[in-house]
Every structure is written in C-alpha cells, then in structure tokens.
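Below are the structure tokens for one structure; questions will follow.
A protein chain is absent from this complex, but the other protein chains hold their places.
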Amino acid sequence: MTDTAEPIDAATANSGGRSLRFGTKAYLYASLLIVAAIIIIPLITTALGGFKTLGELRGNAFGLPSTWMWSNYGDILMSHRYWLQMGNSLLIAGLTVFLVLALSAMAAFVFAHVRFFGSQFLLNYFLIGLMFPAATAILPLFIRIRDLGLLDTYWGVVLPQVAFGLGMSILLFRNYFRGLPSELFDAAFVDGAGYFRFFWHIALPLSRPIIATVGIISFVGSWNSYILPLIMLNTESRYPWPLGIMVYRGEFSTDWQLILAFITLTITPTIVVFFAAQKHIIAGLTAGAVK
Amino acid sequence: MSQIAPALEAAPTAVLHTRRRRGVRGKWPIIVLFLPPALVLFTLFVILPMGEAAWYSFYNWNGYGLPTEWIGFKNYELIFKQSAFRNALINNGLIIVVSICVQIPLALWLATMVTKSIKGAVVFRLIFFLPYVLADVAAGMIWRFVYDGEFGLVANIYEFFGQNAPFWLADKNVAFSAVLGVIVWKYFGFHMMLFIAGLQAIDKSVLEAADIDGATGWQKFFKVTLPLLGSTVRLSVFFAVVGSLQLFDMIMPLTGGGPSNSTQTLVTFLYSFGVMRMQVGFGSAVGVVLFVICVTLAFSYKRIFMRND
Partner (left out) sequence: MAGLELRNVAKSYGPVKVIEGINLSIGDGEFVALVGPSGCGKSTILRMIAGLEDITGGQIAIGSEVVNDLTPKERNIAMVFQSYALYPHMNVYRNMAFNLELAGKPKAEIDRRVREAARMLELEPLLDRKPSQLSGGQRQRVAMGRAVVRDPSVFLFDEPLSNLDAKLRVQMRSEIKALHKKVGVTSVYVTHDQVEAMTLADRVVVLDRGVIQQAGSPMELYREPANTFVAGFIGSPAMNLFQATIRGNTAQMADGTTFAFEPDGGASDGTAVTVGVRPEHFQRQKTDTALTGTVSFVEPTGGLTFVTLDVAGVPVVVTTNGEDMIRTGDSLTVYVPSKNVYVFDSGGRRVSRN
C-alpha cells in the first residue's frame, strides 16, 4: 500500500471505536429482539400450524403441535397442483426476466451511447411508465390482451409485466452504461469495433452487477405478482402460486391447518433463496430505489 | 494506430466524443434494431391502455363490441358519489400518514441500531427485511390467520386471558387499523434498508467530530445524523406514497376491501367496482383518477421536496 493513496484511515473506516456500555447494549438487544419476535412469530406459527389439527389450532396456535400431522404437508407435496403452480410461477417469472433484460439492455444502450435526434424525448417517454402502477390501466389492458387472443395464456401475463418493468430497467441500465469509463469506448472504437460488437463484447460483460439488479427486481416482482395473473388467467392449471393460494383458501375455507401448510410451502422457496442470496437480493431491491 | 493514440489522448474529452460519434458509422442500424422491441411493447401495453382508459371512461360499456354509449362525465360523478370511493381515498391517506408517523420513524430507529457494531446486527437486518421479500398475498394470508378470532394468534391470546376473541377483520371499525398494522409489518424493512444505506453513506469521522465537539447521543442524532439523512427521509416518504397508491395484493386475502368497504384502497375499489362487475367505463374512470393522483403527487412531491436530491 502506498502511503499517500489512503483516503480514509483503516481505523476510521472500520467499525472500531469505543465499545458500547452494558446498559446501552441491553437496551439495543431488548428492542431488536422484540421487533424480531413480531416479525418471526407469525411466520413460525404459520409453519407450525401446518402440522396441527384444526382443533389444536383453536387452543394452541403458539405452541408445538401435540402430534405432528405430517400428512398436511405430505398431501400438498404429493399433489399435482402445488408443483404445477410453482412451475407456472417459475415459467412466467423466467420469461419476464429474460425479456426485461434483453429489451431494456438494448434500448438503454442506445440511450446511453448513440446520439440521435429525439433520444431524450424517447427516454422520457419510457420514464412515464415509472409514474403509475399497472392497475390504473388494468381494464383497457385486459381488453387489449383479449383482442390479441392472449387471454388465459402465459404471454397475457408476461407481456404487460415486461412492459411495465421497462421504465425502471431502462433507467437503471442506461445510468450504468453511462457510468462505464469513457476511455473504454474510445479504445474499442479506435480498435475498430462498431456499436454492436461493443455492446456484445464490452458493455454487456461489464454489466453483470446491473444485470443482477434488474434481474432480481423483475424476478421478485413477477414471482410475487397477483393482480395481472388474476385478471388475465382463467384456467386453474395456469395459475401461478399467489393465485393458487387464494383458490386453495376458497376451497378449504376454514381448514386453517391445510391453508397454513400450503402458505408455508409456497413461501419456502422465497425464504430459502432470500437467505442464500441475501446480499444480492437486498442490494438489488434497494438499488432500484436509491439510484 | 500507435501514432494516433497520443494525439487522441491529448485531445480534450468533449471534442473526442463528438468526433467519435460522427466518425463511427452504423448508428442507424443499432437504433432501428435495438429500440423498437421495447418501444412497441411499452406503447402497446402501457401508453395505449392509459390513453384508452381516458377514452373508455366517457362510456357506459361492458367491454364487448365497441363502446357506443357516450355518457360524458357521468362515470366520474358516480365515482365521487360512492362512499366506498371516499373510504378508499381516506384509507390511502391514512396509509401515508401512518407510514410517515410510525413506519419511517420505526425504520430509522431500527436502522440506527443495526448499524451499530454489535454481534448479530446483520442477522437482525435480514429478519427485518424478510417480510418485504414475501409476496403480499402470502403476507396477507398469514395475517388473516393471525387475526382470526377462532383459530388465529389473536384468538389464542384472548383465550389465554379467558376472554372471547373478536374478529378484528370483520369489524368495520377495527379492520383498517388491523390492516395498517400489517402494512407496517410488511414494509418497514424496506425503509430500514434505505436508512441503512443513508447512514452508511455518512462519513464516520463527522460523527466523531461531533463527539469531540461535545455532542450527546441525542444531539448527534438530531443535529448531525438526521439533517444528513434528509434526502433519504424524502425518498422514503416518496416510496410510502407510491406504495400506498398501489396497494392491492395484500388487501385481497386480508379483507377484500370489506367489511362494508371499510378497508378499500383506490386499487381494490377499482377492482371491486370496475373489474368484478365488468364496468369498463366506470373502472377506466377510476383508473384515470388514480393516474391523475399518482402523477400529481409524484410531480409535486419531486418539485417541492426533492429538488436538490
């Protein structure tokens, strides 16, 4: 390490500092634990509830089940519908992510690096999409999808989802492309690369972080989305899981133990992936907000 | 090439850029190939539907055939006459108020705690962010169970004290407060993450300078930290407003807007009264109102509060 190129000292950059007093620490942990309990207890009791009988839920919603009803979970896992719904969600989210990434990266590249008349206007045009939710135009959207013959197909969900994701994604991609060092472009052009080659061989390979961010935002949004599939899909075998939960609840209206098991199984993938890739997911979901 | 390189380096960057852009050929092929896919999709599924909403909103139309029955502003009048709509409007307002008065202070408070160097801080952050990652529908369903007056956690707590449990979600005076609780539960983690990012962006030595200047913990927070978080607070409020205007997915499993429309939001209102009844004209009018509210709020907020951010 060179001495002069050290903007801020290790000691000031690291946590370091004075240790907290015991009283302060106790207060911190007490507060944090209480809030954590409020977050976790509903989730744990939901998961445990899935192992109980309905009768037991009435008097013992908090505790461990007296007998573990593995069959509640087992039946769902053996059922076709759970896997089908997970598959549907995965397919819809996968298609959405792929299209959002492809379309927004391409458009954003043009906005970032090709100067042409009207580019600012077109960019602003896309940014209109940031200002209102899909719900505002849901009925005309329904009619459009119907008239295109896409009602009750995956595409009927995917295409609007992609369209409404474009505004934010193009903005994120464009800002990222803009931030790449301009010497890179000079060098590539001097080396004789054209725009296409530059996009494919230089801009994209350098854009992994933003691809991850946009991918995560689109995936989580699609995986969790409810209103679009609710309106565009009619056939239960095409339902993604959030719709599936609602149907399941309708069917087993007061059999809470089954509903709880079903909820638990549907949110398990989310929780597992979240803990496995927490850094990327948190960064991705907040990046859209901060940038 | 090696001969041009020094000349290029010497040229000021601005000149270089214009020259490069003029010099590189094939600018139109990339524009023509790369822009239209996004442009077409966006126009077809975002811009046109919004325009059509404005058009349909002047008709009484059930969505089949072409809209023919022009009724002028009747749909809009109808909207504002509905008490359910007024409920929705008030509820959206309340969500914003609760976000600002409860959720954001809570998020900030927790953010200051989990950015201290204590063991387990990262785990707490994860736990607090977890509800935000869960689907709204799942969260709504979980809380429907929590609030259930017979089998839920609330029922069990009341039972423990030997009382008969109420059905909060079925009581039109209580239901929306219960919903507000879930909203805070679900979204504070997101705001906390914004504040964590904001706090981490503050130069630590500035806070140390305040220590040396003799500031107490509170003085440091109110005179240094909070003013430096100004832009984060404004951003956080902005998201609370935007989020409130979109709220739908979580309401459906919780209450579906009931009982007696006491928990409607603008979007659930649109869904119940426009989509469910296939009142395309009316529903479109609600969409237009929602659009106007969104755009007005977004614009004026950015104008007034986020000018310098």
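Order of writing sets the labels: A and B. Residues in every chain begin at 1.
The rule we apply is simple: a residue touches a chain if its C-beta (ideal position, glycine included) is under 8 Å from a C-beta of that chain, and two chains touch if they have at least 3 such contacts.
Remember, predicted model here, so these are calculated numbers, not experimental data.
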Options B:71, B:121 or B:215, residue touching the unrepresented chain: B:215
Option touching the unshown chain, where B:106, B:174 or B:228 are the choices: B:228
Hidden partner chain, residues of chain B it touches: 203, 205-206, 208-216, 219, 223-224, 227-228, 230
Residues belonging to chain A that touch the chain removed from view: 1-4, 6-12, 16-19
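We adopt the following convention: only the chains that are shown with their structure count from here on.
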Complex contact set, residues of chain A against chain B: 8, 12-13, 15-17, 20, 25, 28-29, 31-32, 35-36, 38-43, 45-46, 49, 54, 57-62, 102-104, 106-107, 109-110, 114-116, 122, 125-126, 128-129, 131-133, 135-144, 159-160, 162-164, 166-167, 170, 182, 185-186, 189-190, 194-196, 199, 220, 223-227, 231, 241-242, 245-246, 249, 254, 256, 259-260, 263, 266-267, 270-271, 274-275, 278, 281-282, 285-286, 289-290
For the chain B and chain A complex, residues of the former touching the latter: 1, 4-5, 8, 13, 16-17, 20-21, 23-27, 29-31, 33-35, 37-39, 41-42, 44-50, 52-53, 56, 63, 109-110, 113-114, 116-118, 120, 124-138, 141-143, 145-146, 148, 150-153, 155-156, 159, 185, 190, 193-194, 197, 203-205, 208, 235, 239, 245-246, 248-249, 252-253, 267, 270-271, 274-275, 280, 283-284, 287-288, 290-291, 294-295, 298
